[in-house]
Structures are given as C-alpha cells and as structure tokens.
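For this depiction, one protein chain was excluded, whereas all remaining protein chains were kept in their positions.
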Amino acid sequence: MKKNVLLFCLFFVLLLSFGCSDGGKVKEDEEQVELLVSAAASLTDVLTELKEEYEKDHKNTSITFNFGSSGKLAAQIEQGAPADLFLSASAKDMDNMNDKGLIDEPSRIDFTQNSLVLISNKDSTIDLNSFEKIDSAKIDHLAIGEPESVPVGRYTKEVFEHLGLWEPLQSKLVMGSDVRQVLTHVEMGNADLGIVYASDALISDKVKVLAKADTEWHEPIVYPGAIVDSSRHKEEAQEFLDYLMSADGKLQLEKFGFK
Amino acid sequence: MTNGDYTPLLLSLKVAAISTSIVFVAGVFFAYLFAKKQFFGKSIIESFFMLPLVLPPTVVGFGLLVLFGKKGWIGSWLIEWFDFQVVFTWIGAVIASIVVSFPLMYQSAVAAFESLDKKFENVARTMGASEWRVFWTVAFPLAWPGLLAGLVLSFARGLGEFGATLMLAGYIPGKTDTIPMAIYFAVESGQMEKATFWVIIIVALGFSTIMWLNWWSKRNMRRFSNDVKRR
C-alpha cells in the first residue's frame, strides 16, 4: 500500500514538471521581461511617468525602479544587487563603475542634462533676476547643497566661485545634506534663496525660479546611463536607454526640467 | 587636520549644557507633578512626551520646522514680538536637543520619584514641612541618583543629536556645526582624517560621562545599601 502511494506521488511530480516545461516552450516568444533599473533619485518623477507610456508600447517588458543616490546605487550593484540598467546623476560614480568593469562600456551614454536655478519662496517679495545680482547684505540665508559631499552643492560652489560670490556669501550659506533639504528650506520660507536643479524646482509648487545659471559657469551636469555588465536582459535595457534618447523620451525629460 | 577649528567642540558643549539644564528642570517638574497625581489625559500627555523617542529624527526635525520656522506657529510669533529667529541659529540646535533628550530625562525622573518611599515625604509633612520644603529636603535629594542618571543620559543624547538639528539649525560652518554634523559631512565628503578626529573626541566625551556616572552611582549606592544590610 505504502509503495503504491509513493509511486503515485512520483508519477504526479513527473507529470507536473512535464506540464510546466511544455507550457514554457509555447510562450517563449512573448516572455515577460522584468527590467530592473537603478536610477538617481532626481529622476524619480520623470521616470515614473515615462514608465506607463513605455510599458504600453512594450507589452512584454515591465520596468521596476530602484531609486537612490547615485553613489549608493553604485555600491549596491558592486555588492551584487540585481540591476539591468544604471541611470546615474554623476559621471564620477559611472567612472568608478567602469573602472571596476561593472558596466557594459560601449553602451554608456549621457542621456540628459540638468541645470542649476536660483529659487525663492513663491510668496517671496525678493526682486532678483540673475545670479550676479545676489547681494549678501539683502538676504539672511541662502540654502545650497553641502559642496564637498552633495553634487548640487559642488556645482553651486563652481558657479559662485566663477562669479566671485563664494567668499562674500560665506556667512549666509546654509548647507543641506541633499537637494531635497535645500528645497524644503526655501519651500518653508526659512531661507530667502536656494540653489537647486531645474528639475527639482519644476516639481515644487511652493517655489519660483528667479534665474538660470549659465552652463558655462560650471561643469556640465550630465546624466550618464549604461547597461550593467551582469544583466541578462541587455537587449531590453538597450531598448529602454534608446527610448530615453528618442524624441519621445526627450520631450518627457524636458517636461520635467531636463534637457 | 581640523585647521585648528574647534568650534564644533565648543558649540556642542554649549548646546548640550544649555539644553540639559532646561530639560532637567522641566523633566523633574513634570515628573514630580505626574508621579503623584492621576488625572484624565495623563497617559496622552505622557505618550506625547515620549514621542520623540520613537519618531525618526528627520520627522522630529520637520515637525520642529513647522513649529519654529519663519512661517511656523511659534517661529512667526517669536519673530514678530521679539525679533528672534530660531531656525538656522545655534538656538535651533538647543531646541532640537531639548526635544530629543526630554523623554530620557522625564522617564528617569518618573522612575526615580515613583520608587521613592512615600513614608519619607509623609513623615516630613507630619513635622510641619510645606510641600515646597518636602520636595527640596526629602524628595529631591532621595531621588537624586535617578535624576542624575537622567541628567547624564540627556547630556549624552544632546551631544549626539544630529538629524533634527540638521533640519532646524541647518549646517552653517562656524555657526551651527556641532560635532555630529562635522562628522557626517566629513564622512560624506571622504575626509576620513577629520572624521576620525571628531569621532575620537565625541566617543571620549560620551564614554567619560557615562563612566563617571557609573562610578558615582556605585559609590553612592553603597551608602544607601548599608542601611538595608544592617536590618
């Protein structure tokens, strides 16, 4: 009796496994691919919107994002976290990844750019329309990213140094640990002025843009993207990267303050 | 390696000392009041006191910005009436320290007063002592070991406060850069030597305060426990 039960079980298991592999063969052409994209936090809004559109046109691809600071994402991938595509906000992190052989080098491309803007609270009465006219005597606090550790702060410092404002503004600078904090200080009216990425200023309805920094004043703020070397879906990853570079993709990015 | 700039040390000590003094007085006051009386809503107020202990520091910091920001409920009032700004000043760091260390002081003080045998206060009352005198000559000195533990914990917590401080006081080098902020930004920007220097300083400070507390309370416990052994 016992033997019979065992045999029956074995038969059942065999049948089950057969059935499965069989079904797999039939659907191979339309296999669902889950594309894992590690992307810089500043891309959150644009990518989330873009994803819907993209998945409509690419029925067999579903995209999962992992947003975070570029440095942390790079470290995750280095530790073996699964990812197909890496969209970074800093060339430095991408360079590091490249040096360690973690990305597919030929696929690397700067897919968009960001710019720096001078913002104030929406209700602010400050009359200012250019970076050069910032008068240290007329403001209490200017919020920026910490220049040594936050990318936006590094670019800001370059701008002020270029304009000869870094020293005069020293005592007015409030430094945030990320661009979000800089935005918060201006949104809540605690800092008179702030300097953030154009894309950040665009998504906040509590701030207004007073001026745009000339791209000549700082290193270009580029967003490099590349396929992760260990990816098993390189084809689909390339397809998504191409989409970002396409006219459709560019339009979406521009809508969110990128160019 | 710190360019001879010791402002973080002095600032941290100043902020922790002032906030601890305020927290001590307020914590002892509320604990003594609440340990003796039962009233409606007491547990709600106590939970509110404890809230900063469970909330993430950035949430506490955001809440403080809402209250003390230039447009905040209290902040706008302070500016209007006293032309006094809290946000982005070292006072902001004091307030952040107060809020996060108050629960520790309050909890220690409540425990200290609750473990106090009521007979000591009662016998003082039978001898004609006023409530004020009962507190200063009996309750306070007898609860002192517990109160001191709360004091030291509050000081250590105030010294190490970072998240809420960064939000409310901002990071303004030379003005609001406490030791934890100096460490954070040194680490983030890869200045490991500077970070190590400040880590050593803050570990030494925290370690010696707690060592001192342990030594002191052991010595003191001996005096009180003799009483028990004799019986």
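Think of it as A and B in the order they're written, each chain with its own count starting at 1.
Going forward, a residue touches a chain if its C-beta (ideal position, glycine included) is under 8 Å from a C-beta of that chain, and two chains touch if they have at least 3 such contacts.
In this text, contacts and distances are computed from a predicted model.
Peer 1: UniProt protein name for the omitted subunit, picking from "ABC transporter", "Cytochrome c domain-containing protein", "Phenylalanine--tRNA ligase alpha subunit" or "Cholesterol esterase"?
Peer 2: Missing chain, UniProt protein name: "ABC transporter".
Peer 1: Kindly name the visible chains that come into contact with the excluded chain.
Peer 2: B
Peer 1: If the hidden chain were put back, which of B:Leu78, B:Leu142 or B:Ile202 would touch it?
Peer 2: Touching the chain that is not displayed is residue B:Leu142.
Peer 1: Which of B:Ala31, B:Val86 or B:Ala124 touches the chain that is not shown?
Peer 2: B:Ala124
Peer 1: Touching the missing chain, which residues of chain B?
Peer 2: 117, 119-120, 122-130, 137-138, 141-142, 223-224, 226-227, 230-231
Just so it is clear, only the chains that are shown with their structure count from here on.
Peer 1: Using the average of all C-alpha atoms in each chain as its centre, how far is it in Å between chain A and chain B?
Peer 2: 40
Peer 1: How about chain A: which of its residues touch chain B in the complex?
Peer 2: Listed in rising order, the residues are 140-141, 143, 146, 148-150, 171, 173-177, 181, 184-185, 188-191.
Peer 1: Once bound in the complex, which stretches of chain B touch chain A?
Peer 2: For this pair, the touching residues of chain B are 62, 65-66, 69-72, 85, 87-88, 166-167, 170-173, 175, 184-185, 188-191.
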